[in-house]
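A single protein chain has been omitted; all remaining protein chains appear in their positions.
For clarity, chains are labelled A, B and C in written order, and residue numbers in each chain start from 1.
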Amino acid sequence: MMKTGELGVKTTTLEKALEWGRSNSLWPLTMGLACCAIEMMAMQASDVDISRFGSEIFRNSPRQSDLMIVAGTTNKRMAPRVKRIYEEMPYPKYVIAMGVCVIQGGPYVDGYSVVMGVDKVIPVDVYVPGCPPTPQALTYGIITLQKKIRNETDR
Amino acid sequence: MNLLFKLHQWFSFLGNYASYGIAYLIETIVVLAFVAISFIILIYVFRKYMARIQLRIGPNRVGKFGLLQLIADALKLMGKESILPKGRDDMAYKIAPIITMMSIMVSFIIIPYGGLYYFGNLTTTHSDITLILIFGILSIMPIGEVLGGISTRSNYAILGTLRGIAKDVSFEVPMLISVLAIVMVSSRSFVTGGSTYNSLSLAGIVTNEIIPYGIIEPLGLIVFFISMIARASYSPFDLSESDSELISGSTTEYGGMRFGLFYIGLFGMVYLGSFLVSLLYLGGYNGPVSSYFGFIFLLIKVIILVLIAFLIWLSLPRMRIDRFVQFGWKYLLPLAVINLIYAGFFVLYIR
Amino acid sequence: MPHYTELNIGPVHPSIHGIFNFKLILNEEIIQDVKVTLGFLHRNAEKLSELNLYADNIIFFDRMNYIDAMNMELCYLMSVEKITGIEPPERAQWIRMIMVELNRLAARLVGMGSLGLDLGMLTPFFHAFKEREKIQRIFTEASGGRQEVNYFSIGGVYQDFTEKIINDIRNFIDQFKKNLEDMYNMFIHSEIFWQRNQGIGIIEPELAFDYGVTGPAIRASGIPYDVRKDAPYLFYDKVNFDIPISHQKDNFGRFMIKVEEMRQSIRIIEQSLDKINDGPFFNPQGKKSLMLRIKGNGEAFSRVESDAGEFGVYVKGDNTTKPYRVHARSPGLRNLSLLPVISKGLMIADFIAVVGGLDPVVGEVDR
Partner (left out) sequence: MYKIVSDEKDKVGMRVITVDKTDLIEAMTDFKNKGYYLTCLNGNDMKDHLEVIYFLHNFDTNDYFAVKTSTNDEHLPSLTKLFKVAEWDEREQYDLMGIIFDGHDDLRRIFLPDEWVGHPLRKDYDLKKVQYVNMDSEGNEHVSFDEKEGS
């Protein structure tokens, strides 16, 4: 079954299957940096339960994870380390920027030690604003990322 | 009449040797397929069961009731980039997950499965020394873990591996002593009081096991069950992984399907351990009614044991390594030896 | 000559409750030395507080000990209310007291759950977060925020308690009593949990004084020091509660103290709910339209008993709308500075358990 995708790229059934697999099994890395980490844990916990969407296993090793949820303020000392951990992850890898601090500095935008958005260091796929975002918002972010992986989003 | 002979008769037009060969091949493939499918079901059951204990729902979006979750995981793991750490020992790094996985798979071919109504006896390996064979293979399994940990030259992995070795050394001896007690008890027939000839094969032990040996030697059952938990290395004995201390322990540097093999190996060992406990101590495929449904009885016992294992996994904290080594040598070993002496007296009594 | 291994725990590690770097010098599994590096979450809150209005600075304090946000706000506002001269009315004080104790419960639940995770116990974490979620719903009902609530304002609180909130809190407390005991039993009925926690991370009282350790850590060393009793703020002198102490001095003692304090918090909330009176919930001098013009003069240092220990805020005003200097006394920093001392000779597994027991929150350590 062949199908012409956007930009004239042929998407074969195998690629479709891989995309389906990737999108439904996003294992996040435990990358809790600050306040948002608690809400990330809450997303894993009973009330929201991200395991429904296949992101059950929070791996501690970057080698085994697909998704880096940068949860919490990234300051200037931390940013190079975030970058290094991102580089340790195998492709295909995805990044969710959780919280306004990670998106553009948030309340600390006037200060001297906070990076104005983690996207200056690593590429970000989905931005989830909020301070901190609720677990539901983060779940929505993950669903958006799943759609993005399956090429279902309208651009 | 077992499955092998049936298959042999179907292919008898090819001549004697060829038909046996094909029969063995088909049987092995069937067993491996059964094992692979049951792994998938097992991990799915584990996730659902874990979710239930933890007041969650568990996977339910991928496929009906989340049944395809494991397929998605496997597809994703296969599609991952293969990262090879710098400074690794290349050969050891690459074969380590394969050793772990293969030893699990081979063990499943050795296990006797009992009879099922139409198919007859499902046992694949017809040997008189399957007991020795299976524990031989089980002792190969940690080699995979050790190679995987040491070859990556990561501090976390090396510490995890050292813990794993210390753990293996301290429980393997009590485990084998308690198996020895089984062999002793099994060498005397309950019915005739005479000696039996096949107490070194798993199938022979199960045949002799008219009363489950777990009732005769409860100490042995406890020691062996704890050893099986330690072999499978899940909580409270997940020392080689210890994911809250050493990131992922000996598998820290593994990603993609290589990690997937270790991950499946973990669940495979839970499953295999449950098979061994139920074969050696709980009567295996012997059941209250005719042995036509032996395989079903075995599976029921295994499922109950697996669920108990998962419950232990989810509710206990991890032991500290020195405590575990002490536990192995100070409690498990004496218990196993007491059990051995008791088994000796028991055998004398039967006579 | 023994061979030493260096092991980096952190900055990102599953069980150190934030982003520090501990460089462990190991002889096999035994820790010889610990080197602590901080500053991975230094968010310049003290500098930013000098650049913003008095009322705006509450958000930075919310995010210091992010699991115990109400206590942080309260401490800052206690100082600010002194130097601006806007005292909250009685009802606001009761509301604050109920919310602070609820948040203490929430923070302790996070601590309990993550201690379980550190020890390799998966289940209690989920049970703890289930309960925490109920507290968050009460917060959402009252303030609109879940975790970083920003609920207190200068001279009162932003929104009044409705009957529904009071009923919600009562219902929550009723069922929480039983669930807390269930969770406690999950830990305490496990022999391995005792083995893992007893006799590790011993803090002698002298050491605790010297390093400025406060909170559950010092009470587990047998010193009944609690700001709520020793220098009562809000209406802590009008309710009955006990300060539990333990003479075990180890991690296990700290866990028991934390659980017992949750029971005491429940007592405080119950009494406060009975005693809360009608009246205004904010001081008209601190109403929203005047917030831009609030000026402070003089200096004040006030302290509260937060989840981790004695949290203090120093505010100095120079008769403008912005503080001249704000400084926070972080209990987590003190508890952490003791860590290299008490963790010599422990194993890695113990070290993780000790960090989980001290429960430093990096937001207030680095600020």
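Following the convention adopted for this analysis, a residue touches a chain if its C-beta (ideal position, glycine included) is under 8 Å from a C-beta of that chain, and two chains touch if they have at least 3 such contacts.
Being a predicted model, the structure only gives us computed values, none of them experimental.
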Contacts of the unshown chain among the visible ones are A, C
Looking at C:53, C:202, C:223 or C:291, which makes contact with the chain not pictured?
-> C:223
Which residue of C:79, C:248 or C:343 touches the chain not shown here | C:79
Per the whole complex, from C:158, C:209 or C:235 the residue touching the absent chain is C:209
Chain A residues touching the omitted chain (full complex) = 76-77, 79-81, 83-84, 110-113, 115, 120-121
For chain C, residues in touch with the removed chain | 38-39, 42, 44, 46-47, 50, 78-79, 82-83, 209-212, 214, 223, 225, 230-231, 298-303, 310, 312, 314, 316, 324-325, 327, 329, 333-334, 337, 366
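One rule holds in what follows: only the chains that are shown with their structure count from here on.
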Once you find the CA centre of chain A and the CA centre of chain C, what distance in Å lies between them?
-> 29
Between chain A and chain B, what is the gap in Å from one C-alpha centre to the other?
-> 37
Between the Cα centroids of chain B and chain C the separation in whole angstrom comes to 46
Spell out, as numbers or ranges, the residues of chain C touching 2 or more other chains.
-> 13-14, 125-127, 130
Note the residues in chain A that touch 2 or more other chains, in rising order.
-> 45-46, 60
Which residues of chain A touch chain C in their complex?
-> 30-35, 37-39, 41-42, 45-47, 60, 72-73, 75, 77-78, 81, 85, 107-108, 110-114, 131-132, 134
List of chain B residues in touch with chain C within their complex | 50, 53-56, 155-156, 159, 162-163, 235-236, 238, 242-247, 314-323
In their shared complex, at which residues does chain A touch chain B?
-> 17-18, 20-22, 24-25, 45-46, 49, 51-54, 56, 59-61, 63-64, 66, 88, 90-92
